[in-house]
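All remarks here apply to the structure that follows.
Apart from one protein chain that is not included, each protein chain of the complex appears where it belongs.
Note that the chains are named A, B and C in the order they appear, and that numbering of residues resets to 1 at the start of each chain.
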Amino acid sequence: MSEAFSVRVLLYGRCREAAGTAEMMVSLPPGGVVGDLVERLSAESVVGFGMESVAVAVNRKLASRDHALDPSDEVAVIPPVAGG
Amino acid sequence: MSEAFSVRVLLYGRCREAAGTAEMMVSLPPGGVVGDLVERLSAESVVGFGMESVAVAVNRKLASRDHALDPSDEVAVIPPVAGG
Amino acid sequence: MQADGLDGSEEGPRTIASVTEEPLTALDLVSLLGTDSDGAVVAFEGRVRDHNRGRRVVRLHYEAYPEMADEVLRDIAREAQAQYPVTQVGIRHRVGTLDVADVSLVVAVAAAHRDPAFDAARYVIEQLKARLPVWKKEEYADGSSEWVESQPVEGE
Partner (left out) sequence: MQADGLDGSEEGPRTIASVTEEPLTALDLVSLLGTDSDGAVVAFEGRVRDHNRGRRVVRLHYEAYPEMADEVLRDIAREAQAQYPVTQVGIRHRVGTLDVADVSLVVAVAAAHRDPAFDAARYVIEQLKARLPVWKKEEYADGSSEWVESQPVEGE
């Protein structure tokens, strides 16, 4: 992306409660990556409890912090899980 | 037992088939023990396939070869098992 | 053999252990076991396979010394409860003629946590294979049949 853009972000569990919503649009700078998204969410206290423990899924696959985002991506914040 | 006596012996699996019956009376010498019983059954080909692989239960508990038998005992020949 | 072999109260230690001529499924035990403090139930079904040692099996005949078998199953269940932090143990072994895919054995264990439940279930299976007075005759596709005697019982 050579321009600033927004992605739709799905929120679950603790993050969803902190944000007060299950889904939000997040603005990112040109060339924005997963790491930018996490920082932005942290600044907005959505993942205030510990950025490093949060994973991000892009199109339902876990993505690294340097993964470049696209406005069409399905992005989800994955706080520590507790299935079973 | 100071006299010769008989015990009722339950037979299962291969032993039952070899004997052609599920139950038989076996005569034992005075003071007869489990080992005497196994030898007698072996002589009669009931456990001809290998005496050492046969266990004997007396009153539903495994008994050693030198366990003394009594006419009132419930005795069973236990060939190698295959449960599961 | 007819008895349910069930003892213990709903919320306390419970043991179910018997041989039976009735068809079995894991559900029979899983639905009976577990207290409110149990987070894990592990169940095992042993089923009749259509092959064994390279031969095509069409049917099995299981024979038990039922009175002793019930006692051995109860002993094994109680050993599992003594050796692992599990609350309830159930074991049922079928006897009679079984077709391919029929269930010959069901073991179920309830526990607060899953690791001891798995360990206790495996303990039960290993012990009964070594100790349970049950015998098995395999019937093969070619019409022949044979006693399967894998495990001489260790006497005292």
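Note that a residue touches a chain if its C-beta (ideal position, glycine included) is under 8 Å from a C-beta of that chain, and two chains touch if they have at least 3 such contacts.
Every value quoted in this text rests on a predicted model; they were computed, and no experiment measured them.
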Displayed partners of the chain not shown (whole complex): A, C
Sole residue of A:6, A:27 or A:53 that reaches the chain not shown, by the stated touch rule: A:53
Chain A residues that touch the omitted chain in the full complex: 10, 12-14, 16-17, 52-57, 60, 62-65, 67, 76, 78-84
Chain C residues touching the omitted chain (full complex): 25-27, 30-31, 34, 36-51, 100-101, 112, 114, 118, 121-122, 125
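Everything that follows uses one rule, which is that only the chains that are shown with their structure count from here on.
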Interface with the most contact pairs, given as the two chains involved: B-C
Averaged-CA centre spacing for the pair chain C and chain A, given as whole angstrom: 50
Rounded Å distance, chain A centre to chain B centre (Cα mean): 75
Between chain B and chain C, centroid-to-centroid distance (C-alpha), Å: 26
Sites on chain C at which at least two other chains make contact: none
Multi-chain contact sites of chain A, meaning residues that touch two or more partners: none
